[in-house]
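The other protein chains are all here in position, but one chain of the complex has been omitted.
A, B and C label the chains in the order they appear, each numbered from 1.
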C-alpha cells in the first residue's frame, strides 16, 4: 500500500476512492493521510467518513460530490466546518446529484467529453454549478441536461479478489467502481484476497476490472473497515455512529487521526489497535452455487 | 411460446430477437413464422440465420442491422437476394456499425432520444444513413456523432434461467440483451430452465433482467438451437455451414421452412425431427465455484 | 404513526425507490402487511431486497443478500429511474415549501451557508422521474417555509413554472405525510393543501406548522391510527432498537 500510494498519488492530483457504502478503501485513505498529500481534488458520490478524515487532515483542496453525510447517522463535521467557514482547512466544492456524478464517471470511462441526461429541470443545482449545462437533441430538438466527463488522475477501488495482474472481481453492491476505474489515468486495486488467475478464469462474467487498466494490486485484508466487504465482513455501524461525536469535536478528530491513522504504520497495526474487531464483524457463510461454463 | 408470440408480436411491430452468436432465440423466430406475421421491422446487430429465415418467410418489411452474414461461413442469401433485387420479398434496410446499434439500444434503455459517440468520421455510413447525425459538446465544442434511440415494440431474449415472474439470469456472452430489454415496450424471456425464486436470490449480481420489465416467461429447452446456451449446449456449427447451401437456393430454403419450421408445431416437435442432436451438442460440465453473499 | 400512514400509500406489487430511515421502515411495514410483493429498489443498486434485519444505511449488506438483482449505479439511474420504472419515490427534507419543492442542500445562501446539509444524493432525479413521490416530514414553520432556501428536488412549481412545462416525467409530490396531517397537491395550482387529519388534531395546529396560508380540501379525510399489528411489527420486529421510531 505504501508503495502504491507513493507512486500513484501526488500532491495536486484528482483522486477517487469509490464504493457506495460497500468496499470503501479506508486503508488507502489512511495511507494518503500518513504520507501527507496536499491539494488533492477528492471526488466521490458520498464522501463518507474517509473523506471527512482526509479533509480534516488537510489533504484536500476541493471536493466533488453528490451527498455529504454520515449515512443513517448525521453529518460529516470536518466537511461542514470547512464549508460553513467554522474552522479547519478551506475547501472548494463542486456539487452534483448522484445521477450527475454517475454520469460524469460514465462519460469519463467512455472517453466522451459529456453525458446527456433528462435531469435538473426545476432545481437550483445548475445555478450553483455552472458545469451543469445543456445540449439539444439532433432528432427531437429537446434540451437535455449534461455533465462533463470526470477523468481522475488515480482511482482506488477495493474488491473481494483479484489475481496478481489485477483482473478483479467484486460482488454485492458494485456502485460506480467499474466506470471510475475506466475513467482514470491510473488504477490501484486493493483486495481482500489475492487469487490464482484460474479462479478469475473460472467465472469470467464476474470480472469487473481487467488487468490492462490496473497499475497496482495491493493485498489488504480488512482494508475497507469500517465499511464492509460482502462475504468477508460486515459494516461497523457502531463506528459510524461513534464518528458523529468524534468529528463534531475538532480535538477529538485530531486525536483519532493521531491514534488510529498517523499512529499506526499500516492496516495490520490498525487491526491490532482494535482487538475483537475481526471476530465481531466476520461474515457468515451464504455461498451461492456456481454455474456451468461448459460447452 | 405460442401464446406469448400471439399476444405480444403483431403485424407491423418493431421486433428484436437479440443475442450475439449466443442465446439467439430461434424458437421464437420460428413461432413468428408459423403465426404468419407480416410487415415487421426486424432489428438486431447480426441478423444471423433466424432473420434470414424470417425474411425468406415474408415476415419482414425492414431490417435494421450492423452485420448481415453467416459468421465464419458466408452470406445470408435470402437477405442478399432481397437487397440485391434478385427475388424474394422486398426489404428496406437501415444500417449502422455494431457500436451504432449498441448505442441505439443504450439510448433506448436509458430513455434518452440519442446517444453520443466518437465515430463515423471518414466513413460513408452517415451518407448512406441520414439518421447518423452530430451534436456539439457543450464543454469542448467538439462535434460528436449521434445515433437515435431504438425503442422496439417487443424484445425477445433467450436466457439460461429465470423464475416464474421473469427475474432472469444469463452468463457467457451477454451482448446487448439487457439494453434491448430495457429499451422495449414489451419483453418476452425464453429460458432453458425455470428455477425457484430462491435460486435467483442466491446470486443477485447475476440477474440481468428484473421481472418488472418482463411480460411473459416461456420455458423452451434447446430453444436457441442452432445457436447455443453456455453450460447447456454447444453451437451447431454444422448447421451454420449447411445453411450456406440451403439459403443460396430459394427452393431449398422454402423446403427447409416447410419441413423444420411450418411443418412442426413447436420446439419439442422440432427436436424430434433432429434425432441425436441433443446428445451431440450437450455441454460438458465446467462449473465455477460460488461466492459468499453473507454479512 | 408516520411510518404506518406512509405504508398505506403503497399498493402491492408497486416498484418503490426507498430512502433510509422512515421510508425504509414504511416500505418494510407494507411488505410485512398488505403489500408482500412490493419491489424495493435502493439507489445503492439492490432491487427486490428482502432484508433480514432493518438496514442501517441504503448500502447495508442485508439489502444484497437474498435480493432479486444487484446492479451498478449507472443502471439504477438510467435503466430504472430515467427509464420510468419507479412508481413511487420517497423523499424527506429539511425544508418543504408551498409547492412541494424540497431543500436538502443548504440553510442560508449557497456560497456561505448557515447549515450545510448533505445535498441531493439521488433526490433531485427521484423528484423528477418517479411516477409519484411521497414526502415525509414533521410539521414546523422552519421545515415548511413558503419558499425553500434552495430547490434540491423540484415539486409542482419552480420559479413560477409548473413542472409539466419544465418537462418532468413524474407527477411529483402528490402527498406530504407529516406528524399531524396529510397534505396533498392541489391539481390546478400545485399548491400543498390540507387533505386529512390525524385523530384529535385541529386544523389550526397544522396551520401553525406551515409558513404560508394553508388551503384545504373541501372535505377533509380522517386518518386511522396504526393498527395493533402495525405497532407490534414496528416496535418488535422491524425496529426493535428504535433506530428510527424514536426520531
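To be clear about the criterion, contacts are C-beta pairs under 8 Å (C-beta built on N, C-alpha and C of every residue); 3 or more make two chains touch, one makes a residue touch a chain.
No experiment lies behind these values; they were computed from the predicted model shown.
Although one chain is omitted from the display, it touches the following shown chains in the full assembly: A, B.
Checked against the full complex, the one of B:65, B:114, B:256 or B:293 touching the unshown chain is B:65.
Check B:15, B:117, B:135 or B:257 against the missing chain and you find that the one touching it is B:117. For the chain left out of this panel, the touching residue among B:95, B:153 or B:197 is B:95. Hidden from this view is one chain, which touches chain A at 109-112, 167, 178-179, 182, 197, 200-202, 204-205, 207, 210-213, 293-295.
Across the interface with the omitted chain, chain B contributes residues 20-22, 45-46, 65-69, 71-72, 75, 79-80, 83-85, 95-99, 102-103, 105-106, 117-125, 128, 142-143, 171-176, 178-179, 228, 230, 234-235, 237, 240, 283, 286.
In this section, only the chains that are shown with their structure count from here on.
Look at where the CA atoms of chain A average out and do the same for chain C: the two points lie 28 Å apart.
The distance from the centre of chain B to the centre of chain C, each centre being the mean of the chain's C-alpha atoms, comes to 40 Å. Among the residues of chain C, those in touch with two or more other chains are 46, 61, 64-65, 70-71, 82. Within chain A, the positions touching two or more other chains are listed as 117-118, 142, 171-172, 174, 228, 230, 234-235, 283, 286.
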